[in-house]
Structure formats: structure tokens, C-alpha cells
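Below: one structure, written as C-alpha cells.
With one protein chain removed, the remaining protein chains of the complex are shown where they sit.
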């Protein structure tokens, strides 16, 4: 079981502390008088902490990698008006030893459950070509391992570990119900688009516990990487219809809806149009409710949301507790 | 039963013809040598026909109004290289005598059925205030009579008689299923928004068999007229919460999604966001399929769609008949 | 007469102070050891001050409301490096006891005078229908009471108490002179538009001494609220021409000039076109001169104005005093 | 006095005709069998007419220039289904022999009167530097001769011979009344801006009876040419303040209001802001009323106006005659 | 040698004609009384011609394909006021029998020469990985065969058979000289970008003699197809650096310069920035000179160019012949 120890915001100067932390930066730095020391930037969900390893820095540095969770013990000093940890002991933690959510935002949904639901949707595809291709992709550990932890975005929507697979499943579900109403939609294409459209984010945003763009992600975007993933598996099926491949490629490159919003092509057939809106609905509602939930219950309006260029309304009478003070009668 | 008689495209010069037609223009015009004649522009779904009434033009003109369906008999002459009808007899037809679809595009759905489904959605609203308001609006013949015939647009989507109520019902259905998945959405608000958001189109596009904007429609748009309809019924309920009225008003004014696309405000809470996308999905899919269905089966692409600034892809292997010539073997 | 007492920027820690202040926030908060205290945020035109009422917080809190001006006496302590007032006595001030301008920006023009000039313009309208409608609106205390204090904007133009009515009168005056030159303009419509176009700001920006948007204002904008005001009074005149009502509605919804700038419709007749430009001239000139006047006389350029996306030029040789140092002869 | 003779639309094939016409194109063309003939394109306000001179084409062509008004006599033949004039006699007309308005749209205002009013405004400027500069410009026949005939635009506003000077005077008048209300405006600058801002159109649109851009006009625009005119006269006054020259230059280059609409700079001081809106009001109102006046009285809406991206509303009950047929009673 | 025979614009009704023509459309159509006939649409650079094969339509249709050049003999009849060819004999022509340029616009440069220059640029790349990859691509007949005939665009620039390879070579040359001046540019990347950036046009615009988009081209664009080509060859080199692949991919997806202009990413390093501008210069200059050359020498301005939203200036004194008539002296 997880033993977080102290959270960084609880640390006080002058004592010895033991805690689990995320290694955000790890670098060997030259000492003034020769030799090296190991500089670490540690973090958890409550803040960041500078740390230094003076003894055996190279050996110590070999015990763990950036982005690992470590258990660390040391003394808290003050340096430049900020607390700093002088490390005495440090070791890498196994995944069963800690709670992911102590260190970075984490999806509420179990990524393995999400992934198996995604398999389920892939398996439900009727067209055998499309189905087998999707199963090939979702059977590739180079896809599924990062997919378990990738976020769907840095800030906009599902910005948490496991957020991407949660988003993909959610769009599959929405596609499922949309097809009930608009039965002329090709369900196979829509499910395939729901699974594939954002898959490139595993390479764009990566798997780091610190959410952020990779170099490939910045240079190619998830659309460019998504096409690459599709191509990698498509070559395994020499008989795959080029026509259907083109449909799948178009679903990927058009899902942003407009050329000015990052699509390479505007959606040109009904399933591509529908996929774009399903993606928008799922992303915007998740973003709206998350933003509202982060707003104090006493506020009727969220903070300004730059990506939406507006504030959001939290709705009437949301704050039950807020009415308590008003229930305290005030004499006139 | 309907007795259309000849269609306009079948008329040939030189004989006597009897047919039903829509009166598109009716005007008294001065004759060169004094007095007046009645000039008519008649139409059906196959074309237009000039017609003239030389005898008793005023009495005759009093028998029917512009936009009526008439039964007319006369001789076909040629004038300025075009056929022209010299009217001998003309009278107004009752609605049971003709098929609406012979004269203008008509929704495939019975407007009375559509309307009763809209009542059903209104009745399903849980919040009694919202429900009663919706029922008041849908109980007002000044709303429901035009609603039975109004189109949802001139060209973009559901551009046919009865298209508006078909569109409203369709969005209610879509709202219904969306709430299943995103259960945090307030179903009452979403249903109310689905019913109210485009209701102003009864005043914007009017009830004429010739689709077109009214003067009020051009000057106010359906958002301005929709607010007016809401206000007209809201004053009947003095205790109606101003907060909820504001929610409903916002759903109306924000449903175009962006200020640059005709919204007075961007959608500022989840239900308003969802309503915008539901409206888009329903309109764009109807438009896409209708455009595809109007494209010859031998074509893979529709004509250019100005409002979408693109052509649409009709999909692979749509044309069964098109493959016939290829099935005819050609020797090498 | 007004007795402001000390201004907040003059307060010094450690003594007893008596002053008038605006109540910006008033809330009961739980004490650590049970019970409540009253937390206040006070303000005047020189700054803000935290204040606490430890004794009889509920009774005391019942003596005044947020946004009131109070007379308060207490001791100044330091808390978190900032001064804090421990309240001993506090009471609500009557409007005759204080100068509005000590607490928030105030129009230089007497709102009662402004309002009576607006009545004058309404009375000068020739079309009896339009005139009576305007008089009905300007005779409604629910309109005129807030109109006396509402600002025309939070920052852009006339951002002060009474700024809205000042702006409306100014546009009426400008309309008057424009009609002299362009005599084909319908003066009645232009005056009606000048009075009505921004009237919704009484509900958008409200009457608070702290300038800011109301929830209704954010959700509906002053155009939405303005339509509502028009409707409320229009129903009182059953014979009012729908055509003229439509003209007035269009003047309100089109006065922002372009759909991309918040108009529901672009101006579609000459009076609507003229109203838009009169509004722009009045707002932009007020904004320009106010911004220039806030710029130190030694500067030729104002600070960057975000809403205009530029700096403004204060003009040549504005600073007489600035030349003084240059008059002091400097030896070579 | 003017003797127009027949108008082009009245010509009938087969006879001899005498008429005045504008020479739109004049070119020598080789005959099949050697030698040349003179090909003319003639025009008046009713249409265009091809004409040919077979005899002495070179001598005849030397008698007049393109853009002249000529009196021509010849026989009307039919060539390629269109009438064609075989010229027998042709000569240039003096300006007193014809009515300008028979050949191209002409301002209703006498250009000499307009020009003298412009002098009056220039003379009313108080700052002697600015006044003398304006008088120098308006005293230059290279300016005033074309100014008497130049249009203000090809289509948008004042698109007629003499339209430019009419527009400049109109803005001076509007500036005059605006200064009454906003007395802080520098009247001298505003009058100077009103006179100078569009003066470059004498070089942009030229003086041809056929409205159209010159090559310089296309390459430089009226802003570029306007700066050149200012510079040409400014060098005559070595003591002219560079500061004031800069003000005048800025008024010219900023009068389009926004960089995206052709301004080199956005208006950066109050007079430049005011000039932009005065220009807009004058141009848009002239355009609106002219467009409305060209609309049949029976229509409530003008044709679509591309530059405004909308139709304009002609207003209620404009058509008195239109009600006549309705006054003719129709029996039921 | 080529024997074009008559051009279509020379055909006259009523006789027998022999000519070479491009088969634009070929389809079997049912005859009214059973059986089929073969309908052809033929074309050459002077026009189009309907043609019908009544005898042995299936066998005849098997002799050639759409987009082939055929030699055809038949009689010219008139049908619906247009000439129509009743085919007697028809056969496919070999490429040596005809001149490509008689049937569609063709690059002035020999595609084989162009292609070998492209090989030369590929061979000059220093980085062995990049060089080998480019050589692999340019050694693939699936690339080079279409590359010999593909246009660079339908209308904008190099819109002719062989135009694409001409454009690629031209950018390589421009890259070569740019590197001389900006020596810090990585020549290898720039040459690779010059070769790869538009290569997808072989799939977007295809190889048809009738310029036009393919279905894949519309759905994926040349950027999507270009990425696919790169991927296809990249998999052949397992040791190829992923970093360098990413560079090449970015060069392809960013070469349109801005997201709003069809780039998936804006150019993010100097070579990508340079490639974008080299592409623009080459395309815009070719387009400008071609447009100018298509303008009659007597005109100073080209027709309006929609893609540039302007006319182009042909420059001063371009028309030597135009001055001839002026040299013919005209008497006064």
C-alpha cells in the first residue's frame, strides 16, 4: 500500500523528513571545487522541492530516472528563502507502493478497464478489415502502454494521466448512441474514427507524469503521428482496401472540423462531420464541468477560460453551504 | 383526392390545358387602352408559367390570394418565346383537393405527428415552471399553425414545408439520448432549448409555399423573434423565476455557438454548449445526406456546397447501376 | 454635508480611525472556536481595507448591505503585512451625508438633469406612437432609478456612475445635429434608437458602486435585456404598429454595426447605419480624451489601450509645465 | 444648347441616324485587304454601339480623342446580330453643346459651386500654416481641374462625375457640425483632413467619363497619391511645422479606420478617429439612399449589395402608387 | 510522327473527318429499343466534341480507355445545335504518334530531363541516410511514372502535364542558391524538403490528361499523401534516425506556412521557414508571368486573379506592336 509520507506543502525547515516524490528534473552539476553533485527537482500534487545529493552522486543518480517516483529521506534546510532537501537516502518506488494521484492529476477511471472497453468497441466492428486493423493497433504494446497513461491534453480537456483513453472510450459510447438516432451513419467508420482520431496524442503528449509536449508532438501534432500509427499497422494487411484506408485517414485529419482550427481537410462525409462534433461535445463538456467544479461554490462564474475566451456560468443555487450564513438570521 | 392535372413542364403550346398551380404572384396591371388585366405567375414543382386574365380581372382576382393553390383552365399561347396561359376559369382549391408536395418541397413527416411529439417532449419536462411555459407556447395557435408549415431554412437544412418542426423534434430526440450518456446535463433545460431555439423561424421564414425571408425575419432574425415569443408567454406567469427565464433566453441567443456566427453570446453553461452541437449535428447531417441524395449515383462527389465551402464525398461503391456497364464485358 | 474622514491610503497602523467607506464584501465567517465574526472589505477611491467585527456580528451585519456607504470607527492593526480595521462602531450613511465621487468614479453631469434632457428628447418625437412608448419607458422607475447610476461600460467608455445616461443624452444631441445635415433621416427613429440602444445596460452592468457585470448581463448582454425592456412596454400599447416595433428592435440589435462585433444583424436602413456611427463616435471620443487626460502631461503617447489595440497620441506641445526645466538655462 | 439626337437604345437597323455619343474606344485596325479602318465604341447613358469609319480613317481619327463627346451621322447596319454604325460624318462637340448627364452619371451639384465651398472651408481655417497649405493645394489647377469631374468611387458611393468634390464638401459640413457638439476637437485639423483625405482619388480614379481605375490608382491607391499631393505643396513652405505636417499625413493614411481595411495606421488621435467616422457616415448614407432610390417602389428590399454584404430595407409604406391596385376593389 | 488531323474547332457539319482526340468520357448507354451504344466525349486543346459509336459498342469500347488519345474517323452531324461525330473507325494511338501538347497543357521542359536533375539533387545530399531515402523514393516507378506527367496544380501554378517535376526541380535550384547566401541553412534538409514537400500531388492531382483532383486527393490532400509516401520508403531503412524522419515530416506538413492556409503546423525551424518561402516565390512568379503572358499585349493589367484577389500589372511599354497604330500619323 501507498505510504506517501509528508506532502511537500507540509514540510518545515530544520528537521528530517521522509516522503515520496516525483523526480521532475535530475542533473549532474559540477561542484565549485571539482567533482559533481546531483541536483533534483522533486514534486507532488501540493508543490515542488529542490533537493541535492552530495554523496556518490553518480551512483545515486543511476538508481532512478527522471519521471520516476522515489522515496527520499533527508534534512530540510533553507536556501534562497526556500526549503531545500539534503538527501540522505533515496530509492525508486514500485508502482504498487504509491498512489499515482498523489503526484499528478489522474483519471478517475481505471486505464485497464478503459482499454478493455476500447477493445470491446473494436471487436464490435462488423467490417472484418476495419476490425482486424483496429485490433492490430490495440494489440500493439507500443500503443497500449503509453495509452494507459497519456493525457488527452495539457490543459483543455481530460488533462490527466489516463485522460486520453477515457476520452476515446467516451466518444465510442457517444458514437454508439448517435448511431441509434441517425441510423444511416456507418457505425464501423464512426467507431474506427473515435478510436483513431486522437491516438497520435500518445506521441504528442507522451507518457510523462509532467504533462507536456514532446519534440515530435510539437513538430508533427497528433494528426501527423496518428497517420503514422495507422500506416504502421496498415502495411501488415496487404489486401486492405485503399478506399477504406482513405476513409480512416480522412477521419483522422479532418476531426478538428476546420482548416483554420488545425484540420488538414474539412470533414467531407457524414461520419467525419459527426465525429468532429462528438469530439467537441465530449471535450467541451468535460472541460466545462471540471472548470465549474474547480470554482468555489460561492461563485456563480468560473475564472476566465482563455481557450474558450469566456467565463462559464456555474448555474443557479449551486452552493448549498453558501446559503448557511444567510440562514443565520440578521437583525435589522 | 388530389387531381393535379398536367405539370407545367408537360404543357405544350397551342391547346387547352387544365391544371392545379400555386399562385406565386398576383397583380392588377393597367391595359394599354385603359382598364386592367390580372397578371399571374403560376408554379408547381416542375416550373413556372405566366398567366393572364383578361375578363373581369378584379372579380377574378378576389377569388384567391397569392400563395393559394388554384385550379385553372385556359389556352396555352407563346409570348416572348415562352408559353403563357390565357385563363378561362380559375378557382381556389381546398387543402384536401391537392398534394402539397406537387407544389413545393414538403417534409416526409406529418406535421401533426411531429407537433404531437413536440407536445410530448414538453410534457416530459419535470420542472413545472418550464413545462407550463412550453405548454403555453405550444398551445398557442399563433405558434402552432405556422409551425406546421414553416421550413427550417431556405437552403441549408430542412428547406421544406414542415421542415422546422421536423428539426425541432429531431433535436429533442438527440437531446434525449445525449442525456443518457452525459447524465449531469439538465434534461429540462436541454429539451426547452431544443424546442425554443429555432422557434423564431416561424416569423423569420414565414409560412409561404415559396420559401423566403419575411421583412421581420431579415430585420430581426429568428433569435430576435424567438426572444419575443418567449417574452409573450412568460408574462402570463408572474411567478416564473427570472433566473430560469434567463437560462432559456441564453439558450436561444447562444445556440449559434460563436458571436461571429450570429450568436449574441457564446454558450456559457454545459446545456447551452450541448444544444449548439446538437443543432449543428442535426442540421449538417440532414444537409449532407440530402445533398448526397441529389447527386447522380455515378458521381463520387456532390456539387460544391457554398455554405460548407466544400464538396461532399458520397462514399465508395454507392452506384449499383453504375457498375452495370462495367459488368458488360468489353473485349480487348 | 459630506464628512469623509480619512482616506484609506492615509491610514496608519496603531491608532484609532474614523472614516466613511464603501462596503465591497460583507460575509459572516465561522470563528475557529465557534460562533461567527463579520468580515468586511471596505473601499474608497484611494484603496481597499480589510475589516472585522467581532462583537454581535449578526446584529451589526443587519445594519447595512453590501454596496452601502458606512461610517466606521475602529483600531488599525497589521495582519499579514497589511493594515486591518477592528471595527468598534459602524452605521449606514444616508446619501446626503457623503460624496459619491469619494468612493467610485462619477459622471460630471447631474443624473437628474441628464434624465430630464432625455425626457425632453422623448417628448420631441413627432410620431405619437413612438413618443408615447418612449415616455412609458422613461416614466418607469424600474428603468429610471438604475439609469441614474448605471455606467455605460466597465472600462471602455463612460465607465462611471451616471455614465450611461450621460452617453444616451450625448447621442441624442449628436443625432439632433446629424439630422440637420442629412435631413432625409427619420429623426423620430434616430432619437428612439439613441434612447433605447444601450438601455439594457441598466441590467447588464447594474447599479452597484463597484462596476461589473451582473449574471443576467453576462448571459444576455445589453442587447438581449434591451429587447426585453422594449417588449415590456410595448405590450401596453395594443395598437402599436408591428412595423414600427420592428424598426425599434432592429435599431437595438444592430447598433454594434457588424455581426462579428456583437450585432445580431448588420444595420439595414439609414437610421440604423447612422445610429451605429454616432454611438461609435461618442464612445471612442470619450474614451480617447479620458485616456489622454489620464496620461502624464510630459508624455506624448498614452499607455497601450487593449480594446483599441493601439496607443493614442496626446498631440503636440500639450505640456506647458514640461517646458519649465528647459527654460532653466543649462551652461555648456 | 444640347441636341442629343437619338439615344442608342432607340436606334433601329436600316436607316440613317444622327446622334451625340461618348467615344469609349478608338483604334485603327488593319483591313483584310490592306490599309486601315477606324473602329469606335460609342456610348451614352442608354447603351453602347459599335461604329466603323472606312474613309480616311487616320484623318478622321485625328479629329477627336477617346473620352470625347462627338456628333456622328451614319447608317445603321446589323453585324453579328447587333446594330453597327457606318460613319459618314463625325466631329468633336464642345462642352456647351451637350449635357454631360446624357453620357455618364453626373453629380446633382454644380462642381464650381462645390469647389468654391471647399475654398470657403479652407479659408475658414484659423492656423495660418494649415490654411495657406490648403489654399495652395486648392489653388493648383492640376488639382482643381480633375477635382471638378472626378468621382468618389466606381460603385460604392458618389459614383458619378463631380462626386468626389461633392463628398469632400459634405464631410466638411459634417465636420463643422460635429465640432459644435464636441468642442474639444481641433476644427482646423478636422477640416484639413476632410479636404485632404480623399484628394488622391483625382489620380486614382481619374477624370474619364468612363469611371475606372488608372494604373497609378491601382498601384498606389488614393492614400499613396494623396500623400504625394501633400508633399508637393508642403515643400513650398519651408517653415511649415513638421509636427503639423505629420498630423495631416496621419489624417490621410488613417482615414480607412483599420489596417485590415486599407489604412496604413489606425487613427491615433481624436480628430483622426472622428474623420474616419464622418467619412463612413457620409459614404454609407449616400450609398444607402442611392441604392434604395434605384429599387422599384414596390420592393421593400434592395438587391443584395456586395460591398455591404447585405440587402437594405427601403422602409415601410414607401410606395404610394403600389397601393393603387389594392385600392381597386376586388369582389370576394 | 504526330498527325493530329483536324482540330475540333475546325470541324464543320456535314462531312467526314479524321482527327486525333483525347477520350474524356467513355460510357456504354442503353439504346431506347434495347442494346447499348457507346457515348464518348472527345477533346483537344481547341474544344470538345460529342461522339457516338453505334456498331459493336462493347468491342469498340474495349479498344481504348478513358484518358487515351485515339485516332477517330466519322461523319459530323448536328445534334441539339452542336456538332456530333458518328464514329466509323477508332483506335488507340501510341505515345509516339501524337504531340501531348495538342491535347492538354504541357510543361516546356522534358520530364525525363527534369527527373534526372531531381536525381542529381538527391545524389548531392551529404547525409547518407537522407540521400538513400530520397534515392529510394525517386527510384520507385510508382512515384516516378506519375511524376513525369503530374501537374503542380489545377490552375494556380505550373498547371500542366509535367508541371510538378518542373516545380520540384525549380525549388531545388532556388534552395541551392539560397544556401550560398544563408550558409547556416542545412542544405540536406532543404533539398530533401524541396523534393518531398509536394510529392503527394502525384496522388492528389493524378496523372490524367484532364487536370483534376482524385478522390484520395480531395480527402487527404497532398500533405496527407506525401506523408504516406515518406512512410512507405522509410520502413525500408530500419536504422533511419527517428529524429531526421521527424524533420522531413515537418518539412512536408509545414510548407504551406500557416495553419489557416493548410499547414498542419507552422514552420518551426529555419529550413522549414525557408522552404515555405521558396515554394511561394516559385509558385507566385510562375503564376504571375503565365498570367501576364496570357494577357493581350495591349492591356496593362491582367484579368482579375481570384486566388490572389487582385489583378496583376503587366508593366510599362510591354506592347511594341500596340504602338504601331500610334505611329500612323493622324492629322489634326
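Each chain gets a letter, A, B, C, D and E, in the order it is written, and its residues are counted from 1.
Definition applied: contacts are C-beta pairs under 8 Å (C-beta built on N, C-alpha and C of every residue); 3 or more make two chains touch, one makes a residue touch a chain.
Remember, predicted model here, so these are calculated numbers, not experimental data.
The chain not shown here makes contact, within the complete complex, with A, C, D, E.
Screening D:170, D:186 or D:249 against the full complex identifies D:249 as the residue touching the chain left out. Among E:21, E:38, E:125 or E:274, the one in contact with the hidden chain is E:274.
Residue E:308 is the one among E:6, E:132 or E:308 that touches the chain missing from this view.
Looking at chain D, the residues touching the absent chain are 215-216, 218-221, 223-224, 227-228, 231-232, 235, 242, 246-247, 249-250, 253, 259-260, 262, 264-265, 268. Mapped onto chain C, the footprint of the missing chain covers residues 300-301, 311, 313, 325, 328-332. Mapped onto chain A, the interface with the missing chain covers residues 27-29, 36, 58-59, 61-63, 215, 218-219.
We adopt the following convention: only the chains that are shown with their structure count from here on.
Listed by label, the chains that touch chain D and also chain E are B.
With centres computed as the average of Cα coordinates, no chain lies farther from chain C than E. Summary of the copy comparison: rotating chain B onto chain C for the best CA superposition needs 180 degrees, to the nearest 5. Where chain B touches chain E, the two copies mostly use different residue numbers: shared numbers make up under half of all numbers in play. Counted by C-beta pairs in contact, the busier of A-B and A-C is A-B.
The distance from the centre of chain B to the centre of chain D, each centre being the mean of the chain's C-alpha atoms, comes to 44 Å. Chain A and chain D have Cα centroids separated by 63 Å. Contact of a single residue of chain B with at least two other chains is seen at positions 215, 218-219, 247, 250, 268, 311, 313. The chain pairs satisfying the stated touch condition come to A-B, A-C, A-E, B-C, B-D, B-E, C-D, D-E.
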